[in-house]
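Right, I'll just put the structure down here and ask away after.
All protein chains but one are shown in place.
Should a chain be cited, it is by its letter among A, B and C, assigned in written order, with residues numbered from 1 in that chain.
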């Protein structure tokens, strides 16, 4: 079978670079077209030194016609705001698209405007766009033309909490999602003291506290979909001095009635059952806890479970690599589903350890 | 005035080493006696390379008679279980003591046995021992003979939440304390993969999830004292790849009635008022958030405040240096209060930045 | 074609673990047998959390008969001293072997005794064993039964300097090899303060200064082979706070006569020519310098070249991942050559970036 011709728009960012790293290994794909405003005309290795010796690809300036001409499929890995202009053109040209930006994640154009401070340029596509979290929306993804790849925090939070929400767990309060992320989550183009090595190293700090981070509505959209009713969250992200990795600790309070009937083993069974068909989610044995290093460089999510009997709370922890399961790897997983490839194709490498 | 002659029992651990670093600068103190099982007979710089060129002190084997003979005051910085054997001897000899271990923190000997799996060797002193968190127990500390220096997590959690509890904030649920700590919190003598550089670096992980960490009862003891009623917590510690620093994010849910009457500015005023006499606590302006690096090497605690109006929760963040305000610095602050020195004596250095 | 059945003796160390990570992706190999003293009877993921969800392999206790029965080929990744006892048995059973320990690297049993403080247990195999640096010994490796996989520092130093030695560059003095390594180079089983996160983090230090590191004779053995005459080195290793990576800066002084005739471009041509057939060595353009992160997780070596005209010295820098090109990846490259597989089979993943 001929390989699928794939392009990456915005290859020199961290998401785009990770797509390149992974697609160069993908058995069903030919990486045919890569673009970068900054590195146009230069070899890919100028943008991504880690690909030196691996490919002769050259970064090009993005041109929709060239993209349509040379690719069957496009990953959009540019800044927020680009995809909603570009995706309509590519769809009209008969291409399929996975967008790694935030442009098509929120279903409600008013919510988009509220959180991203701009009018949406392609509101007619918001209904068609499928939210690309395969563990929740697998069936819809398989037939999608346009997939909105989830944010890194929402992926981490949703995988941690979905089985509880699906299991009609009636939490007695808004769910708390407390997450910490590595610095690559901020992208490659944000310079300044906030991401300067000397100020980030040997430090940890919260940001976006009090429900003001843009991933809050995205998390609530997934949670509400899974629970089939509105679910609110208190979401607090933190920056820690690692390059990659997100660790989420979620607190779900049970009603006293429910708390009586549940124990750790029962909850663990619920999780194992919910993720029975999910090749990238590993539910750890009760008593074990995950570490971000365990999934470094991979598309896996590890989940740890604990119960605080005294306070009737379930505490769920999840780890992902923010650039893989939180971005490029999940985008490839979506592409695999859209084309009927093995869901794990190109994504089977074990974690870099240590 | 003659300087106070001070000894450190267990100088080669991280708590003891930090005491030495700080006491060598203290204007009212002469560091007269330091002990270490591992380094007995060797210069202090063998145990603590960072003191080379600063002192001619030699590590000795601990001998209660020598300690009593040569010191007015003793810091006990050994492993848990040592102080409850040694403190009675030193008190009988007329010395004052600050104990940095967990031995005298819990008031209830049964609780001690439950959490530390051993009978307490000096239960008659548990009533007399004062919990050395000056921001809560200042008056009692000034007249104490025996001070139990708080754990690092309980210090961080208590400073974050005390003003809310004191303000008769009736939280609608058990308080959530989500903390992350640098690796030095595990001490210097715990070897093995858990603290091996290659496995800790570029990784974050939870531990003691579900209310099983020994600092849980200690946190609840302080919270309940401040609130004048029993208060429960869900406490989750995490390990992050920094050497020093604790960041706590605490979630306190208000009852709907209370939530109506409060806003961020009002809460900030409450905090500023509560910490009016506390020289080491800085309440940040609403909208600002702390970073552990801001207090690195210092006895300061910075506190950030936020409100999530949609879920009626106050989110309080606090940062300390686990070895200073979380251990040695607080112990010296306690000593200062016990002797009527300036509360900040020897503790005024600004943070190492960056 | 049937896949080659491969075993890893000592899978729970960092070298063994990296072999497992890479071999699980290898197109010509079935990973049939993995052993670990510490984790015998447990799933591989207990030893290597990063393989969870990737394999159902179980760690076994090493048994030579089982190894011979179930494998065609064995990687020996145990501590120094094991291979010289085990390799003879496996060779007699008709197996081929790559040994990642130091046992078969030095040709002279007297040198082995001097540097490793023990009699060699299989001196009769030292002559047959081929030093597994494909860029220098490729032809011999293809027909070898027993390959001694090079040390990480010697790999890094040899790739940096070989073209100069081969080019009959008559250096005017002993070559200086100044290297820095990540902490994983010390292995997984060395506990203690030397590799404790809190003491390694935010620190750099030299060790083995003055020609006393065991890799010194190994470096000189390769250098002398390439130059066809005895070559001495001054080798200084340093520990830096990264998990993976070796950066070597080598100083080669030219005789005044030679220095006249050479310039940076000429030296660069020499390097490009020498490494024309080496798929894993990338010689950077003059003016560019490598970074260890550029080869993180890969089998690549990047080389930077500079000339100090004022002092008639060539300064060569090289970077490798100490666990891949410096250990497991090179071992697989050797296996590929021994079986006529594509030299790069299983080793084509681009660097994890960032």
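By our rule, a contact is a pair of C-beta atoms (placed from the backbone, for glycine too) under 8 Å apart; a residue touches a chain by one contact, two chains touch by 3 or more.
Bear in mind that the values here come from a model prediction, so they are computed numbers and not experimental data.
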Sole residue of B:54, B:70 or B:214 that reaches the chain not shown, by the stated touch rule: B:54
Contact with the hidden chain (one of C:18, C:199 or C:270): C:199
Touch criterion as defined above, residue of C:128, C:173, C:269 or C:342 at the omitted chain: C:173
Contacts of subunit A with the absent chain, listed as residue ranges: 14, 182-184, 188, 191-193, 195-198, 200-202, 241-243
For subunit B, the residues touching the chain missing from this view: 14, 17-18, 20-21, 24-25, 48-55, 184, 188, 201-202, 243-244, 279-280, 282, 291, 293-298, 300, 302, 348-354
Contact set of subunit C toward the excluded chain (per top definition): 172-174, 176, 178, 180, 198-199, 201-207, 209-211, 232-234, 236, 238, 240-245, 247, 249, 251, 253, 289-294, 296, 304, 306-311, 313, 315, 317, 319, 354
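Convention: only the chains that are shown with their structure count from here on.
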Farthest-lying chain, centroid of Cα atoms versus that of subunit C: B
Distance from subunit C to subunit B - Cα centre to Cα centre, in angstrom: 46
Cα-centroid distance, subunit A relative to subunit B, in whole angstrom: 38
CA centroid of subunit A to CA centroid of subunit C, Å: 36
Junction residues of subunit A, two or more chains touched: 201-202, 243-244, 291, 293-294, 296, 354
